[in-house]
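For this view, one protein chain was removed and the others were kept in their places.
This part shows chain A:
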Amino acid sequence: MIGGLFIYNHKGEVLISRVYRDDIGRNAVDAFRVNVIHARQQVRSPVTNIARTSFFHVKRSNIWLAAVTKQNVNAAMVFEFLYKMCDVMAAYFGKVSEENIKNNFVLIYELLDEILDFGYPQNSETGALKTFITQQGIKGQTKEEQSQITSQVTGQIGWRREGIKYRRNELFLDVLESVNLLMSPQGQVLSAHVSGRVVMKSYLSGMPECKFGMNDKIVIDKAGKGGVTDEVGKSDLGGGGSTSGKQSIAIDDCTFNQCVRLSKFDSERSISFIPPDGEYELMRYRTTKDIILPFRVIPLVREVGRTKLEVKVVIKSNFKPSLLAQKIEVRIPTPLNTSGVQVICMKGKAKYKASENAIVWKIKRMAGMKESQISAEIELLPTNDKKKWARPPISMNFEVPFAPSGLKVRYLKVFESKLNYSDHDVVKWVRYIGRSGIYETRC
């Protein structure tokens, strides 16, 4: 198990050092600093073995988090724990930065004592932790409160406490998708996938039982066969704005927040859960079939002699004309020996950014089924470097108001038997946002 946990600033100074196991000595702190943080070459692996001691590290801005062990630990678990640790810290004091860590070091030690015992991760749900790690002491608690805390921390529903009350029961669903593309210069799709997340903000009283439904192909096909029409709530929750008329989508794989009953999903493919309070990520999913690619990038790069490049890039939007894409940014890489750039674009603004070795073309808004173009002349300094320019791919960023996977929320039902509100009394909001993930076209 984890033998120790260290947090360093970018200079390699220790900010937090907590040792859980006897086999980890003080010199481990220095070993990591010398061999990884101060190492000359680039980090070649997130796991480093120094003198039979293994170091796992992750970086958050310029903060290093390192877990140390001498045993054959579950490596995936250690990384998951380090991520969780960052989440917990962020939930308590915001950004994980040197200043915040120094300001909260007592709190961090208290948290580390709670969520990692002898190197075994324990309950690390911030909702539960915040009930008793408060930096206020726990004098004022009654016996009932105490046992409520412990039963929540160890209980089956560790992520929600009893007795939550709202005057207005409300929930917000965000379907956030990032569409990833790798396209060849000839316009052939080399790989494309959507990784999506359903993020929920729920303000519901009591311990509500929720059921979430979407246009999952497997469910729809099953329902179609059985003759069951499960259209409840479709009218108020359906929507989105994809141009495709398809009814259901094939989901390659999905993972769920720990509140979702996995065995039920496995057997019936229904998503049922008691939600945490506030904001959380309900599920993640991945699709690869029938993806709507919101933009097509058509590059044309011509080398004119050894000192000049001509670049022309056309982008085409491919969705309903009534919808607007926002925050469009096209990044056209330029060679390292670029000496000057002239750009002409029909729409938006384009600038050559020497520090980033790229021409950045920004367009605020663009409707569907439109086309725009940029052309640039790049002057190059003559070099005697034999190696040709690697031509990194042209990448793109954007945001569109629909789900490129075609996912639609069919319903989200809320049942709370003990309190007197029903599914109809809950105000529900659904929003679809499609963003670019790694959206690249080779040139």
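Simple rule for what comes next: a residue touches a chain if its C-beta (ideal position, glycine included) is under 8 Å from a C-beta of that chain, and two chains touch if they have at least 3 such contacts; residues count from 1.
Keep this in mind: contacts and distances are computed from a predicted model.
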item: Name per UniProt, for the chain absent here [options: "Cytokine receptor-like factor 1 isoform X2", "Nuclear pore complex protein Nup85", "AP complex subunit beta" or "Large ribosomal subunit protein mL44"]; value: "AP complex subunit beta"
item: Candidates A:Asn35, A:Asn257 or A:Ser272 - the one touching the absent chain; value: A:Asn257
item: Among A:Thr150, A:Gln247, A:Ser322 or A:Ser417, the residue in touch with the chain that has been omitted; value: A:Thr150
item: Omitted-chain contact residue, chosen from A:Arg284, A:Lys370, A:Lys413 or A:Arg431; value: A:Arg284
item: Missing-partner contacts on chain A, residue numbers; value: 1, 13-17, 19-23, 26, 29, 42-47, 49, 52, 54, 56, 58, 69-77, 79-83, 99, 102-106, 109-110, 113, 117-118, 120-125, 132, 135, 137-139, 141, 143, 146-147, 149-151, 153-156, 158, 182, 184, 190-191, 193, 195, 252-258, 261-263, 265-266, 281, 283-284, 286, 386-388, 390-393, 395, 438, 440, 442
